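Below is one structure. I have some questions about it.
Only one protein chain is missing; all other protein chains are in place.
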């Protein structure tokens, strides 16, 4: 019924009882609601679309573009964090969007992200064809305290670091070291972070800490307030002619940050993300 | 980590405890799992993309194309039913896909449908530009018995009928009768189905029962088995030369039906959809 | 506020928001709701109250008396099944008692059973003192089909059989065979049902099939309709004197059965327990 008003409700049909089988999945109040999306079979998707390894700037850019679309179209998302083929969206703890119904929140995120991914594909991949529509799955997790939420985001960023270091060394061994993927895997078996840094530095003269922050830290999307200044024509009753007056409006926009979100500094610089725990 | 194997699990980080906040949302076994999607703000979406009224063949076709993509990419969907800007997907009662986790099932459906909607847009709307990525929300409902499931689908088809009859008369009054939308709304207030049929017939010589089945009945997607026959070269040990042999494989494909699914006939003709209730 | 009407609601306090943290735990409709209770630390409880082994008639009688109290005080329980220190209660699939809220159903069952256990203790244990108030825990499980429900009850009765056979042989070996409990355990390790029957028969001349049905089959509680006939004084307008008239009322009472509930016969004889699956 999207082409006219829905037909006014008449006598209920005998089938209508089936509505009572729907169950309530309201999220507990005063908890952060995290929706995390993961790409479905993205290993194959990356292969088929010739993603560069270990990181494809276009793919990461498209992920973040889609995440921005989610933040802008949906309500109450205070921070999003993404790396590789995953993105987490955090609804503020006091949110009442869609009555905090878990199914509504997660399907809205999954849907908006997925349609945006295809919609903005050409902005990042240009003429390279998208071969088939990709899928993302989602889940909802609740975090009762600020510390729990920070630990969740820290967990994802630590995961980003671990995987990116591994992938950086792995593909360097393959691309510059001439190893097969099996040989590279074998070479890295049981190595610690320090060992991997050492391989990069000693054998390939690469200082991992100089690798792009985007790759090492992932992407955090947050809202930033800014003042929008514009000229507006005004005509006072006492005056004959219109004058242009400077008008300033406070607005918010999504900005992408590639920085540490584990330590305290990030949270001190962005005090608006966390709410008091009352 | 979609560009290489995920880094092998090392010592667990101190953040990893946050995983234990995930809750189990397994669907009760031996129930049909229905995921229904609804377009978000599709009234506005329809306006902005100049959908024809009361039904836009392109829009309906694209919905069904996207639903077909969902059925083909996901597992265990035995029937889907769509009308207007909604589509319901029914997973078989014995399905174990993704361990029957509700969040996985509904986000997969929402994601695949949404990315497909954008991906196949041009196949239905040609050069007409898609102005922004659309959103769909979803929900999961369980039905324990065959009768409950049939009643659910009957409920949606009855809804299709009620809305399509209303919209058909409404837009006929506007487009052919010259009424404003307010006048049409007023004219239809309190009318019963018989009254609406009479308006169409008496004033516009339209027999509602001759309207397209697609509009009146919506679309049911089901799997149909068919035999694929092909020639295959075979060489027997005793023979010198290869021979071509006819090989027949049983395969399934999704077919779209526009027919009554409320009565018994449809279910007798498609006995594979419902399972025994044991 | 149980000593007067609750004070009429005035202005809501600022604390009242905490009610919104309650979550809905409605059981899916059209499913059987099973609440199973299990004794807490009943091994110790049995020791401390000198239960006879392998079966204590008084303890089994008290369990069933308490279960009967649950069936009579609560609504919509169509069958209960008990063995050892556990009892299962089945609410009919169409029940709307307490809006099918799982927490209400299971706590009512646990509470009524527990208070009854202490209340009726002296009827079964006479002067033997109850040393401390016992505890029972509970759970709720939903079954969508008649077959699932029957299989659940069969599972419990099969469990009764397996445990009773084991315990019968075990305690016979100890009490009549002079083995220590460790020796008896060792002797039974790895034995099949046939082996255990053979030990009983060959060594102790006990035919397990002659053991009491109460022990081998447990107890099923069902409702039985009966006609209650009574004399009632009636005075007709046309007559001078009162006459006594026979009045028959249809009533139901709980009866205890010790019989096989796995096969079809029980269900054919009690067709009122299962409902159609519509």
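A few points about this structure:
The chains carry the letters A, B and C, assigned in the order they are written, with residues numbered from 1 in each.
One rule holds for everything that comes next: a contact is a pair of C-beta atoms (placed from the backbone, for glycine too) under 8 Å apart; a residue touches a chain by one contact, two chains touch by 3 or more.
Everything quoted here is computed from the prediction, not taken from an experiment.
Considering the full assembly, C:170 is the residue among C:81, C:124, C:170 or C:266 that touches the omitted chain. Only one of C:75, C:185 or C:275 touches the chain withheld from this view, namely C:185. Only one of the listed residues, C:18, C:213, C:230 or C:245, touches the absent chain: C:18. Residue positions on subunit B in contact with the hidden chain: 20-21, 23-24, 26, 28-30, in rising order. Mapped onto subunit C, contacts with the missing chain fall at residues 1-8, 10, 13-19, 21-23, 25, 37, 39-40, 42-43, 45-46, 51, 53-56, 69, 73, 84-85, 98, 102-104, 106-108, 110-120, 130, 132-143, 148, 151-152, 154-155, 158, 162-163, 165-167, 170-171, 185, 189, 192.
Think of the hidden chain as still there; on subunit A it touches residues 28-31, 142-148, 277-278.
The definition used in the following text is that only the chains that are shown with their structure count from here on.
Nearest to the overall CA centre, using the mean of each chain's CA atoms, is chain B. Same-residue interface: subunit B and subunit C share over half of the residue numbers found at their contact.
Averaged Cα coordinates give subunit A a centre that lies 28 Å from the centre of subunit B. Spacing of subunit A relative to subunit C, judged by their CA centroids, is 53 angstrom.
Multi-chain contact residues of subunit A, defined as those touching 2 or more other chains: 21, 23.
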